[in-house]
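The structure appears below as structure tokens.
Removed: one protein chain of the complex. Kept in place: all other protein chains.
Right, chain A next:
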Amino acid sequence: MATRSISSRIGAVLAAPVIWLARLLNLPLKWWQGMTGTGGMAAFFLAPNMAIFGIFVLLPLVINFAYSMTSGQALFLSDRSYVGGEQYARLMDCGNYLDPTTCREDLFWIALRNTALFVVVQVSMMTVVAMITALILNREIRGRGFWRAVFFFPVLLSPVVVGLIWRWILQREGLLNFILYNVGLEPHVWLTDRFYSFVATVGVSVWAHMGFYTLILLAGLQAIPRDLYEAAEMDGTRAGRVFWRITLPLLMPNLLVVIVLALIRAVQIFDEAYVLTGGGPGTSTLYLTQYIYEVGFASLLRNPGLAAAASIIMGLILVVLTLIQLGLGRRNEKAGERK
């Protein structure tokens, strides 16, 4: 009783300045609302957020679009000359769309092809690996909380750190070769091998982001009522059939979210891969974002207009994927309502 009254007194003391401040604010806000009406108030509170969004997202988007219609190496828009759709035409100028060497901007098409391959391989691998991890972590294993943290940990790392860690492991005098050498196996120069460097970018990005998707799937798995599994057990259902007929269909909403989010992020692959392989060897791990970065900023003959055009195309791909995701989200909501 006594402790309670003391703590409530402390609470009152702490709350006093807040209440005082709220009263102070109340007056001008009341006056403001009288002037603008409730709708105006909403606009007032939204304004800071809208300003930030406008300045840092919307405006750059518009400027980027404007850049994609200009040519030259000049940095400021006022110094650049308007060329209309020429940059887009240049990107699309191909003898045969399936053969990048026939294209004027062959690197763009190589990057596009690499990215497409990366997206397909990485997303399927991510989905399967995250799924298996989630299924294992959902069991009654010892130290479950610890393992969950372990698998989530890489998500917290900066992509550059991830890239560096794996470069130390995979480079010529790296950890992996050291281990291989010591157990008597043939070391290999992983990151200058066309095939292995691609595999490395896929594997490392899966490793780095898997925890996030595992978490989404784990949440979905835990939302499946236990007694459904018990009913299936009473029904004499074999483990494989339980997975395909019960777990997977009930996990589908989460799985779709995972696939689409992974798709969107895979299309944007840059940091880990850039730090790990720098796009090499040759162009074998050159992905779209790196192409844009190099054309726009890093190459000697930089061409901001072309880079802007390429990023608009990439943006369109992402918009399509995002729309799919929003559509799925809405469908899930409806399904949720039906339950």
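Criterion: contacts are C-beta pairs under 8 Å (C-beta built on N, C-alpha and C of every residue); 3 or more make two chains touch, one makes a residue touch a chain; residues count from 1.
Convention: contacts and distances are computed from a predicted model.
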Candidate names "Ring-hydroxylating oxygenase subunit alpha", "sn-glycerol-3-phosphate ABC transporter ATP-binding protein UgpC", "Acyl-CoA dehydrogenase" or "Glycolate oxidase iron-sulfur subunit"; UniProt protein name, chain not shown: "sn-glycerol-3-phosphate ABC transporter ATP-binding protein UgpC"
Residue in contact with the excluded chain [from A:I141, A:L228, A:A298 or A:V320]: A:L228
Absent-chain contact - pick from A:L180, A:L250, A:I264 or A:L328: A:L250
Hidden partner chain, residues of chain A it touches: 225, 227-228, 230-238, 241, 245-246, 249-250, 338-339
